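Here the complex is missing one protein chain, while the rest keep their positions.
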Amino acid sequence: MTTDTLRTLLTVLVFPGGLFAMALGLALKGVERRAIARLQRRVGPPLIQPFYDLIKLMRKRTLIPDTANAFVFLAVPVAGLASMAVAASMIPIPGFYEPSTGLGNLIVLFYLISIPAVSLMLAGSASGSPYGAIGFSREMAIVLAYEGPILLSLVAVALHAGAVTGQPILLSLTEIVRYQQEHGAFLFDPWMWPALLTYLCFIPANLGIAPFDIPEAESEVLEGPLVEYSGPPLGLMKLMSVTKSVVVLGLGIALFFPNGPAGLAGLFIFLAKCLVLVLAVSVLKAAVGRMRIDQAVLFYLKWPELLGFAGLALVIARF
Amino acid sequence: MLLKNALFLVAGCILAQAHINSLDELGGLGRKMPVTFAVFLFAGMSLAGIPPLNGFGSKLMIYEAAFEGGHYMLGLSALMSSLFTLAAILKFAHTAFMGQLSERASKMTEAPMVMLAPMLLLVGASIAVGLFPGLLLVPIAHLQTGLGLEPVQASWLGGLPGVSSYNPLVMTVALVATGLIGWLYYRLSGSRHVTSYIHTGGGVMIPNARMHLPASALYETPERLIRLALRDKPQVQDPQTESHAHDH
Amino acid sequence: MKSFDMPVGPLHLSLEEPMYFRIDVEGEEVAGIEITAGHVHRGIEYLTAKRNIYQNLALIERVCSLCSNSHPQAYCMGLEKIAGIEVPERAQYLRVIADEIKRAASNMFNVAILAHIVGFESLFMHVMEAREIMQDTKETVFGNRMDLAANVIGGVKFDIAEDRIAYVIAQLNKLEPILVKEIIPLYETNSSILSRTRGVGLINRDQCIDYGLMGPVARGSGYAYDVRTAAPYAVYDRLDVEVITYPDGDVWSRAMVRLKEVVEAIRLMRLCLRELPEGPLTAGPLPFIPAGEAITKVEAPRGELIYYLKTDGTDIPARVKWRVPTYMNWDALEVMMVGGRISDIPLIVNSIDPCISCTER
Partner (left out) sequence: MDFFSKAARKSPWLYRINAGSCNGCDVELATTACIPRYDVERLGCQYCGSPKHADIVLITGPLTARVKDKVLRVYNEIPDPKVTVAVGICPISGGVFRESYAIEGPIDRYLPVDVNVPGCPPRPQAIIEGIAKAIEIWAKRA
């Protein structure tokens, strides 16, 4: 019991959750900024720029608006970051790491992933700024729009994995990964492509990447929920969002293409996959403008939703 | 049930203090009624099923049962519905407790102890059951054995029954532990807290209370899309847009 | 529905200059707008009455850096009218070149900012990079990137010698393909741009006339008014300027008018460089300005710019007064914005290309 608990704590705090996920997220952010700069024919910042930013922010004063709810204002970044660190430890790295039991399954992970959005909303609301509140309202609208498709995608995968292993549904991520390790990745199964596409659609909205960076639009609502943040809380907010990118990309890899060799090589393969995804995200970010919130919501209610239902229907029809 | 009761009591507190029944007249109460707000936030988040709070465990069991039983659509709609709960809770939290103080709210004070005590009691019970589901499950298991049914799997410190292997205690410990990373970042920085005001581009012409987003202003986009889908005309037709419609 | 007020400005990220909008919002929809002006009031009209006519040229140039050639040009034209000075032909052509080069750079800046507001940073950088070709040309020919100091009473200060003509044409040759083959098609077809700008900030032709709108805003609504053809100055009457109009009257149409006008400006510059006659640059040394008054107008990048000058025979002008296109254009924001969304506010404000420093001086 104690060694088990200790192991869980270690995975949550150091690897692959906690510090490792945060460091990986910051590094991926650096790669993203550099890649975008290169796409725009600029030199761009150094690769470890996000680390500098994070350390720099520690040196700044913490401004708390007089009309803000100071406790909520300061607590939500911590809560969001903690949920992401735990979520990161729940994602298996095939051949290298299996999450410990006790933290839960795919549904728990799904709920954890939605916590940063709640943090962001509470942050915008608690800051007392009208821009923050508009950011909150927009974030909720887009969350309502993308949660449907992502759920459909997750359930489609779980049902498929369940059907092939002779269960009604397989909600354990570890099992899903193990099945794919043995029988080939879902990425190469055309029946799973609608679910895969749905998941890909979900990534930019969840990570707040163009064209769905509407809640934090600089030119409209001055970075929305983040407008009143400064110093360390701002640093934690940024840390939360980069850790979230690790979780979301990692979950995508685990669900659709976890295959990799055993041992340390497995870890490197996992990192390489993350890198590829981040580069794809950078290209998207550099190639499009921002949508209007109603356009974005409508988009999600149309295409990814349809795709999601199609994916689910395919899986149900197949078995 | 503990949570719903707590929420009812919160609403009662506000009602007793303000004697109003429109959310739009409230705002910024969090600073006036911190305990009520804390209770509300806990109960609300729990009801919306934010792990590791109490409400999540029971939701998880329902979802799993639905999926295991092959009722996918039921499970999916249950999952989505908790999202709508969240939206409602956050809307209330924003309009009543956060943002700028409204004229009405600025005269309000924290509810008396008589009203706070039951709420805190409920929250305490909810936390206990949330952390140690065994507290309720073990007696239930005993009851079931007594009735000759197959008992649920439960132990005093164990997790929830079912395939999830979700243990709220482990989750709580994990979240608190990782929360320490954030807390350490705050501590190590030693950053001084400075009271400031909200950024309004330097202008001071608009009174703060006018800048509070009222309840009806939140989530306007989904609402608009629903109206659009139902082919419902906007309530107020602007003459300007009408003239445009003729011109184009 | 209960509304709330959202401040935009005075110091707002997407506003180039301080301008204070108090916007009454219902949900995300704009229900009303109140503009508070005067943040860039520097008392320039007062200063013109403190300094002499020749010093004022430097001051007038700094009313606004984006139309920094139109102001001195109108001012000089007024003084020349009062004193009856005949501007040499070469100077007239050079004035057109200075005017068009500023128009090209100014319009491209505005269109770039549109991409920035839409959040399309790559396009923003691309247009700014292309605009840099014009900036380099200005720096080479005039010695400054923003304030050209091109005009002087009775002529121009700069010259484009034979070898420089080749350089300017080479720069135009560099810019034109980027503009015609890359930037304009992007603005015409890119769905990110189109979905945000089509049908946004509508104003129709009749409303344009009612509000007295000017420049690309009016032309974007199909009202073909351009000072260069309606009341030609310099040598515009010989150049056969094409007035570009778009019928829809939305943000996108205004942007397209501006982009097409850059292409037209390049054509005009080419024409002027080809036909540039020999001759003196100015009508003579510093002229004496007698008592008198004059009204002149030129087409600034934002529309019609009117100058009124009154002199009393001394070297201090009795009155210098001007009316800028933004003065009428920003009143129409009420029409364009009401019913729009919060996301559209910066787009619509940018679409009239507000020049606050001209308007509030």
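For reference, chains read A, B and C in written order, and residue numbers begin at 1 within each chain.
Going forward, a residue touches a chain if its C-beta (ideal position, glycine included) is under 8 Å from a C-beta of that chain, and two chains touch if they have at least 3 such contacts.
Treat the numbers as computed from the prediction; the structure is a model and nothing was measured.
Touched by the hidden chain within the whole complex are the displayed chains A, B, C. Considering the whole complex, the residue from A:42, A:183 or A:318 that touches the absent chain is A:42. Here one chain is not drawn; of C:30, C:125 or C:271, the residue touching it is C:125. Only one residue in the set A:11, A:105, A:125 or A:230 touches the chain that does not appear here, and it is A:230.
Remark: the omitted chain is touched by one listed residue; of B:73, B:117, B:176 or B:194 this is B:194. Residues 10-11, 13, 16-18, 38-44, 46-47, 50, 58-59, 62-66, 68, 109, 113, 116, 121, 124-125, 128-129, 132, 135, 139, 145-147, 355-357 are the ones on subunit C that touch the missing chain.
The missing chain lies against subunit A, touching residues 33, 37, 40-46, 49, 51-53, 55-56, 58-63, 218-219, 222-223, 226-231, 234. For subunit B, the list of residues touching the undisplayed chain reads 194, 196-197, 199, 201-204.
Operating definition for what follows: only the chains that are shown with their structure count from here on.
One simple way to say how far apart two chains are is to compare their mean CA positions; for subunit A and subunit B this gives 22 Å. Inter-chain spacing, taken between the CA centroids of subunit B and subunit C, is 52 Å. Shown for subunit A are the residues in touch with two or more other chains, namely 130-131, 134, 137-138, 222, 293-294. For subunit B, the set of residues that touch two or more other chains comprises 211-213, 217-218, 220-221, 224. The residues of subunit C lying in touch with subunit B in their complex are 1-12, 20, 22, 25-29, 36, 202, 204, 206, 248, 335, 338-339.
Subunit C contributes residues 4-7, 12-14, 28, 115-123, 125-126, 129, 190, 192-193, 195-196, 341-346 to its touches with subunit A in the complex.
Across the complex, subunit C is touched by residues 39-42, 130-131, 134, 137-138, 210-211, 213-214, 217-222, 286-295 of subunit A.
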